[in-house]
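Omission of a single protein chain aside, the complex is shown with its protein chains in their original locations.
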Amino acid sequence: MKKAVLLILLVSLFLGGCGYGTDVENQAYVIAVGIDKGESFPIKASFVFANPGGENSSEGGGAPSAPKPDIVTVEAPTVFSAIRKLDSIKSKAINLSHTKIVVFSKDIAKKGVKDYLSGFAASRDFRPNTYVCVSESKAEKYLRSVKPVHETYIEKYFDNIMQKVAEDKVNEAYLYYLYYNMTEDFSGSVVPLVGVNKNELPKKEDAPDNKQKDDFDYEVRAGKIIRKGKNPAEVLGSAIFKNDKMIGTLGSFHTDLIRLMGNEFYPRNYSIAYPEKSDYVTIRMDQQERAEVHTEIKNGVAHIKINVPVSIEYVDAGKIENHTKKSEKFCRHLENILEDDAEKLIEKSQKEQNCDILGLGSSLKCHFTDVKEWKKFNWKEKYSKARIKVSFRVVYADFEEAN
Amino acid sequence: MKQKSGSISIAILCSCAILSKYLVILPEYMVKYVGNAAWLDVLAKCIIATVSLSIVLWLYKPFAPDSITDIFSLAFGKFGKAAISYFYIITFTLFNALLLRLLAEALSTVMATTAPDEFFILFILTSVFAAAYCGTRATSNLSNIIFPFVAVTILTVSLALFPHYRTDNLMPIFGESTKRLIHGIFVKHFGFAETILLFFFAPLLGSYRELKKCSAITYIVITLISVGFTLAYCLTVPYPASKNFFLPFYQMTRMIKSGAFLQRLEPIVVFVWTAFVMCSMSILISVTSKLASNSKSQIEEKSFVPIITLITLFTALIPASESIAFSFYEKLLSISSLLFPTLPVITFITARIRKRRAAK
Partner (left out) sequence: MNFKNLFIYKHNSVENFTIKNATPAENYSVQKNEGGPSLSGSFRKDYKTLSEEFAFGKSGDVKKREFTIRIDESDRKAVIFFIDGLVNKEFLNNFILKPLMLKSREIEVSSFRSIGEILLSQSEYKETNVIGDLTFDLNFGSCIMLVDGAKTAYSLDVKGWQHRGVESPQTERIIRGPNDAFSEQLRENTALIRHLIRNKSLMCREFKVGKISQTPVSVMYIENVANASLVEETLRRIESIGVDYIFAAAEIEQLLEDKTFTTIPQFLSTERPDRASRALLDGKLVILVDGSPFVLIVPTTVFELNEAAEDNYLRFPYVNFIRTIRWIAFMLSLLLPGLYVAVVSFHSELLPTGILMSIIASREPVPFPSLLEIIIMEICLEIIREASIRVPEASGSTLSIVGALILGQAAVSAGIVSPILIIIVSITAIGSFATPNYYLGLSARILRFAYIFLGATAGFLGIISGLFVNILLWTNATSMGVPMGAPFAPMTNKGIPSPLFLPPIWKQENREDYINPRRKRRQAHISRKWKG
């Protein structure tokens, strides 16, 4: 009898809980969120919903035809109110736990994303490793123009492409990195830039004069690649955030430079105009040794030296016929280009933006014993006055040469 | 099989009781106070706790292997023993109740359901009651099985987080300020109060030697796991941000992403750790009922388990909100130094004096 009473108590406890779960098919999963400036409300949020495809795919037999994702754009005072409004649009419960990417449009990013990010970081739904990026065009336009070619589902496209550009700490594209950097007051963050391409090749008459440009051109960023293809969406370059506000964008080459200086570089091929503007040499750049950062504080001014070793290999030697003799000259040429560009980049960040985009502050922290002293030092102010010297050392990495 | 419980089993039992509480909130509590040097703080506290334990052990030596309850009555008489027992019962029950409340709050966050906290509290307490009712030995068996899983989980989490570790996060090495760090080590108490369990279980161990071995294992395990875990937290989350998270363990596991397949681990990890907390709660309940029954017979002990479980349940429901529960918990932690080592030290010294007088 006792046991029966206990059993009834337990069963009622269990059955009471049966209503708390929601089956997966009754939930609508958001894959991407885009945030733009709205017309009638402060923001205009676009949500990409995953479309699992329904009955067709359950039958099996061959790959299911690509189901079209559903994109809903809502104007609302805040993102969370937009999510609330989705409840009246969507028949299923909204679930944000599979959100892959959050896209901010440029004007929203410039105004500051603090409110959104702290909301996202606090909410359980958004996972901390959701990718964050900034769109050159309107975020809604970008999300609507994504047409995955190789992937059946759109979420896979975001996963793949963002993994390619954002798996290093330089493009601090994860939500939590951005959020962490936001709470610190010295560090800038670099976030990938996405955009929509015009997606047409220029005609002969209105083709711009692109002859002198090579891969070291720092103007190229998302949406500016001259190309044609099925999918007009693309990712290139990066946006710089100072705390929570975007303060500028970087082209693809400058992003790579930051990677080089931050030890996050992985080997790539570059074509460089050499010796004249008309001819190209293709090299494979690699970073076989780590870049060294020497920091020193003299009279309250930070002296920072960055030594970046770079090794190159010829992929296509172009006009450099005698590798052994002229390679030295070519190496010096390359060093000059890299140093010039790095200096320009740092000068701009010091003079115009006043934002520590290289994250030098974290290596400077070692000179202090506790946080109080570090705060007293006030890196945020002192960054613009810091003496930063970058030197590149280009080595020709070839077996035959080494002998 | 030995008739006595092995020293490893008891060591695991005690580590369970101490660590479960630690993993829930304490790193965050530390970080709030001392900044990114929380791990140093924890390390120092572990060392201090080890020293204090060895002093207590030395004082305990002539009484081995008596249970501490017997020594209470030796030192303070019948009424003194009753008073101290009730003090322990009340604090342990409060600890349990508040931990339960915080755990329920945390679980409802993790599961994101509409279920009320009471549902989680009842659910957890049902299992805890079952374990406590079966007695200390059964709980010890249970913790023997669960503890390896928890250890493996913590290890996996810390290994999976490896790509997120940044040594820069540990700088500046002394955290918020050196003064605060030193102050924190001595004042802001860590809560090794559950170490007292070792002395409750001493009769099970049989000899002083075994007790010494058992305490050594316990403290090594605690030091390794607590320092390692706090270090991992400090390495992954940079200082100003690390203050903002309620559940550090949860936050850490949320960051794990290895490949396209293992994108989220946190439900698994959080619930393994829930089992761990349930283990420790049932240990505390069975010990409190032992204290409350004030007898050696298991039958009387068992009749107190339901009562104490019900008291825990109602106490857990008292705080109006999670933040009140948390602030109360913090206050409770500050008196934990009274539970251990202050009270045992006083007891043992008094008992020694009394014993010597009696011998004369």
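Lettered A and B in written order, each chain numbered from 1.
The rule we apply is simple: a contact is a pair of C-beta atoms (placed from the backbone, for glycine too) under 8 Å apart; a residue touches a chain by one contact, two chains touch by 3 or more.
A quick note: this is a predicted structure, and the numbers were derived from the prediction, not measured.
Put simply, the hidden chain is in touch with A, B once you look at the whole complex. From the set B:Ser20, B:Ser158, B:Gln251 or B:Thr274, the residue in touch with the chain omitted from the display is B:Thr274, counting the whole complex. The omitted chain makes contact with just one of the residues B:Ser54, B:Ser303 or B:Thr350: B:Ser303.
Between the chain not shown and the residues B:Leu107, B:Met171, B:Leu284 or B:Leu339, the one that touches is B:Leu107. Although one chain is not drawn, its touching partners on chain A can still be listed: residues 1-2, 5-6, 13-18, 20-25, 27, 29, 31, 50, 52-55, 57-58, 60, 64, 95, 97-98, 100, 127, 153, 155-156, 159.
Listed here are the chain B residues that touch the chain not shown: 1-3, 5-6, 8-9, 107, 111, 113, 115, 119-120, 123-124, 126-127, 130-131, 134, 137-142, 144-146, 260-261, 263-264, 267-268, 270-272, 274-275, 278-279, 298-299, 302-303, 306-307.
By definition in this document, only the chains that are shown with their structure count from here on.
Taking each chain's centre as the mean of its C-alpha atoms, chain A lies 42 Å from chain B.
Those residues of chain A whose C-beta lies close enough to touch chain B in the complex are 10, 13, 16-17, 20-21, 97, 121, 124-125, 127-129, 159, 169, 176, 179-180, 183-184, 362-363, 365-366, 368-374. Residues 35-37, 109-110, 112-115, 119, 122-123, 126, 166, 168-169, 171-178, 181, 237-241, 244, 251, 254-255, 257, 260, 263-264 of chain B are the ones touching chain A in the complex.
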